[in-house]
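Would you mind keeping the following structure in view while I ask a few things?
With one protein chain removed, the remaining protein chains of the complex are shown where they sit.
Now for chain A:
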Amino acid sequence: MNRQRRSLTLVSLMLAVLLLLLSACSGGESTQPQDQTGQQASGKKYKIATVVKLTGVAWFDRMNEGIKRFGEETGNETFMQGPQKADAALQVQIIEDLIAQKVDAITVVPFSAEALEPVLKKAREKGIVVITHEADGFENTDFNIEAFDNLDYGAFLMDSLAKSMGEQGEYMTTVGSLTTKSHMQWEEGAYKRQQEKYPNMKAVARKLETNDDQKTASEKFRETLKAFPNLKGFQGASGNDAAGAALAVEEMGLQGKVSVVGTSVPSVSKQYLESGAMSMIGFWDPADAGYVMNKLAVMVLDGKKADIKEGANLGVKGYESIKVVNDKYLFGSAWVGVGKDNMNDYNF
């Protein structure tokens, strides 16, 4: 192949890639807002957009249910938007569009907090109310709401583990990654609770890293069991940890001998809860989080900002008595524990 032909091939290749990129861009456009009906009656109605990390996944589909429910109950126009792939830049673009549409409020679950600060600053300068979720410490927001305080949630998981283990025996904990802040805090909350309340329990291996990978979690569990044959409990932080451990428990026929709890979603863990390989999973209901975000937006728009204070009741289970840090960072206690008996109540 001579030089000229080779460069020609290269150019045509680049063109092909460019075309592909273009088509990918047009495919990655945000979903259109759904028109809301029920614009009836009482008081001023607002247009509130919720921007999520990603559309088309079970988690945010569930959140959309809460958002729609709020719209139907209050008559405000509420809708959800989000990129089709997890990309901070696409989220920025969607928010820019919403600012241009002059919505009254934007509630956001940021993909990357840093990337959204400037565009949300702009939104607030234009008088749009901004509420965030899963973005503790975010600057340019009226309020950030978390489903729970991470340490409290960890303690809740530990309570379930202790109950399942009969409050005694050796246990291990895993995190998705040593650099995932929330996982580390859940683990620390759990460990602290065990130290305070369950003296007969003992952590033999702590914070093993699973890389959010079920296979790794399964292998780590098997290995820890070899190193500590008296192991009686497992607590996992990442969404795949508990499933990995439960898989190993089932394969080794240890149901009832080793207790597995962790953060997960029912769709992933159902088969193990059913077989008894897993005792309980914890998570928060995104539908409630979506509902509360919209509720907060309306409260701010109605000028009832002062009502959002320590101990305030937002009218949703788990958010009846919120905790406030630095005036604008709110925490509920909205964790949900799901076992064999109530796992069918959740569809994500």
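The criterion applied here is as follows: a contact is a pair of C-beta atoms (placed from the backbone, for glycine too) under 8 Å apart; a residue touches a chain by one contact, two chains touch by 3 or more; residues count from 1.
In this section, contacts and distances are computed from a predicted model.
Missing chain, UniProt protein name, picked from "Monosaccharide ABC transporter membrane protein, CUT2 family", "Cytochrome c556", "NADH-quinone oxidoreductase subunit M" or "sn-glycerol-3-phosphate transport system permease protein UgpE": "Monosaccharide ABC transporter membrane protein, CUT2 family".
In the complete complex, the residue from A:224, A:294 or A:333 that touches the missing chain is A:224. Within the full complex, the residue among A:80, A:155, A:201 or A:243 touching the omitted chain is A:243. Touch with the chain that is not drawn comes from one residue among A:68, A:232, A:270 or A:295, which is A:270. Across A:214, A:235, A:294 or A:333, the single residue that touches the chain missing here is A:214. When the full complex is taken into account, the listed residue touching the unshown chain is A:206, out of A:206, A:305 or A:328. If you put the missing chain back, the residues of chain A touching it would be 1, 6, 9, 13, 24, 27-28, 54, 56-59, 84-86, 178, 205-209, 211-215, 218-220, 222-227, 229, 240, 243-244, 247, 251-254, 257, 267-268, 270-271.
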